[in-house]
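One protein chain omitted, others in place.
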Amino acid sequence: MALNRPSEDDVVVAGVGMTPVGEYWDISLRELALRSITEARQGAPTLRPQALFVANMLAASLSAQAHLGTLIADFAGLRGIEAVAIEAAGASGGAAIRQAFLALKSGSVESVLVVGIEKVTDKVGPLVDSALATGTDADYEGIQGITPTTQAAMLMRRYLHEHNAPDDALSGFSINAHTNAVTNPNAMFRRAIGLKQYHNAPMISDPVNMFDAAPLADGAASILLTRRELLSNNSQHPCIRIAASALTTSTLAIHDRPDPLNFRAAKQSVENSLNMAGIGIEQIDFFELHDQFSILAALSLEAAGFAERGKGWKLAQNGDIQLQGEIPISTFGGSKARGDIGGATGVFQAIEVVRQLQGEAQENQVPNAQIGMSQCLGGMGSTVATHIFASDG
Amino acid sequence: MTEAGLLKPIRDVGIVGYGAYIPRYRLPASEVARIWKDPAGVGPPGEKAVAGLDEDVITMSIEAARNAMSRATIDASSIRAVWVGSESHPYAVKPTSTVVAEAIGAVPNTQAADWEFACKAGTEAMQAAIGFVGSGMADYALSIGMDTAQGRPGDALEYTAGAGGAAFLLGPVEESLASIEVSYSFTTDTPDFFRRANEKYPVHGERFTGEPAYFKHISMAAEKIMSSTNSSPEDFSYAIFHQPNVKFPQRVAKSLGFTADQIKDGMLVSRIGNTYAGSAMVGLTAVLDVADPGERILLVSYGSGAGSDAFILTTTDQLPQRRNLALDTESYIKRRTEIDYATYARYRGKLVTK
Partner (left out) sequence: MEVSRHWRLNKQRYSLVGEVCPHCEHKLFPPRDICPDCGEDARDLFEFSGKGSVYSFTTVSQAPAGFEESVPYTVAIVQLDEGPLVTAQLTDLGDKPVEIGTPVEMVTRKLRSDGDQGMLIYGYKFRPAFAA
């Protein structure tokens, strides 16, 4: 199979910008968003966004702020444009890019700015955990005192049990993520870890230990999208297009799935994307998946078709997921080491994919990266947004 | 006509179903002594049941009621009263009984109310249920005595104030596991133990809780119900008295002429503590768990303030079969996890966390 040929109505990347992930005690949500917007707009200074889609999950709970579309449009000097916030829990970023893609494809707008923003340090303690829990089924999961960490822990325990995998089966995902983050200046944890650190990590929610769970932090990322026909040809970067975009859903609650270890929405989302791009899974050069928890990396790899059911963890044991491996993942550290920015994740991932395809990933560069796939998850695969990006080659 | 004071309904009433509930945590009395008396000394014998963090009179009543319903084998929609007696209702205003009624499926065609008379609130509800069923107003009425008993840290009460209780579904005698021959209530204004509104812990008159209170009321009630029915202690296979501690029921039994053997099966205080409104009633469940058909039982509760309710019951042929339809009281007692005083303090909300 061959990738669909570039065409004039392709949705292409005009500019990207991201802040380092971390704790911005002295910067507000709108200021943080603006930083990434300013950087992204430098990629195409003459292209004024006609629409703004803000990807965010937690602002209403943690910053007492809804209505982010208007807030950020106004603050970024874009007063008057179409602006709206898009929320699909951890998949918000991918969902916003998807909406931008649809808007551009429809011809209704000519340029869309997608901003992923998460400001989690405006509250501390149990309120943060309850904010995260709002992404679960409130009446039937949240009321039992669960959080995403709890859900991941139950999936991980079941996974290790069903597949008879060793306790440290998933360690490779964390080790890989931390290795890649060392050379990413935007990453929150730029320190490599080994198996020993993994084994000694404190337990968060058995069997999820500190290295199986991504640290939640602040961050903003912006991506300016337009159609190829509207892009000026004097860009210093290779042109990157969105070759496929898909968003699918499963059940919100894990317990409503006949087989919780089967991420059906993720499988469908990848299949839809591959069909749209006209390629097979083997043509994906690298995969920015949503490793908010190490178990999600394993289940996402399996759902996408990179590994058989129950074998995803082995890709992390034999080097396949490393930068030089068969299917590199978390090439800048992933959620695990770059940091988990909640609803902004999909936008961070997209920019990381773009940098790889532009050949600008420096020490994190995946060799010969032509086609990259990003995928973010809302909850434990309840919403799945998958995008395939390609360079013109 | 029955003798003046005796309570006897027009229609014969019996216990159609019964169920106990005792939480799994146990605090040995020696732990209380270790903290408040002598860190190195040997503590008193016995232990008390303590409710878990997610338990209260509502949840405990629901489980006891479910056990009673399992043994009754009737449809919950035919219940016309759900009455819960307790000193530990979770809400000051908002009935425990409506939650219980909803949980067992007795709503909406039912009466529901909470009862308060210190440690006899549950038997008070039983007596009312006899009237409700015995008058023909209702076929079934559920009466529950349940407590997560309060005792001020360091107070004598703290050694025994336990958690547990029982539910009794009263109905037509023909369907019963035990018939209720007659009952009697003896009441005076005696302030031996009380808790003022909005106070957390009760206060008591120390030795005043003995002679003029517990002993007088139980003795008067027991003597009256026996003399009025021409019965004497040897006519009973079992007797159950309210159990604030081990000594009081032993002493009152002896003075009334009952043997240690007659009271032993219903004596749970050394293993689960004084479960206040649940105390005498949960003792009755333990007796029903072992009694043979045709055996007579004397039950006398005591509630501070003060009063005693006395009942004479006779087990029926239906008891041995139907009692196996729910967990027996001994299973609950045997299911135990010992806790230390710190855990107890946490479970009982005695740790200040805000």
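Letters A and B name the chains as they come in the text, with residue numbers starting at 1 for each one.
Methods note: contacts are C-beta pairs under 8 Å (C-beta built on N, C-alpha and C of every residue); 3 or more make two chains touch, one makes a residue touch a chain.
A quick note: this is a predicted structure, and the numbers were derived from the prediction, not measured.
K.L.:
Among the chains present in the display, which ones are touched by the chain that isn't there?
P.N.:
Hidden chain contacts in the full assembly come out as A, B.
K.L.:
Of A:Asp9, A:Asp167, A:Glu229 or A:Asp256, which residue touches the hidden chain?
P.N.:
A:Asp256
K.L.:
Identify the residue among A:Thr19, A:Thr147, A:Ser174 or A:Ser382 that touches the chain left out of the display.
P.N.:
Only one of A:Thr19, A:Thr147, A:Ser174 or A:Ser382 touches the chain omitted from view, namely A:Thr147.
K.L.:
Would you mind spotting which of B:Ile79, B:Val99, B:Val173 or B:Leu319 touches the chain that isn't drawn?
P.N.:
Considering the complete complex, B:Val99 is the one touching the chain left out.
K.L.:
From the list B:Arg24, B:Arg195, B:Arg296 or B:Lys350, pick the residue that touches the absent chain.
P.N.:
For the chain that is not drawn, the touching residue is B:Arg24.
K.L.:
Taking the full complex into account, what residues of chain A touch the chain not shown?
P.N.:
125-127, 129-130, 132-133, 137, 139-147, 149-150, 153-155, 157-158, 161, 204-208, 253-257, 260
K.L.:
Could you please point out the chain B residues that touch the chain left off the display?
P.N.:
Answer for chain B: residues 23-24, 52-56, 58-59, 62-63, 90-91, 94, 99, 102-105, 327-328, 331, 335, 337, 353 touch the chain left out.
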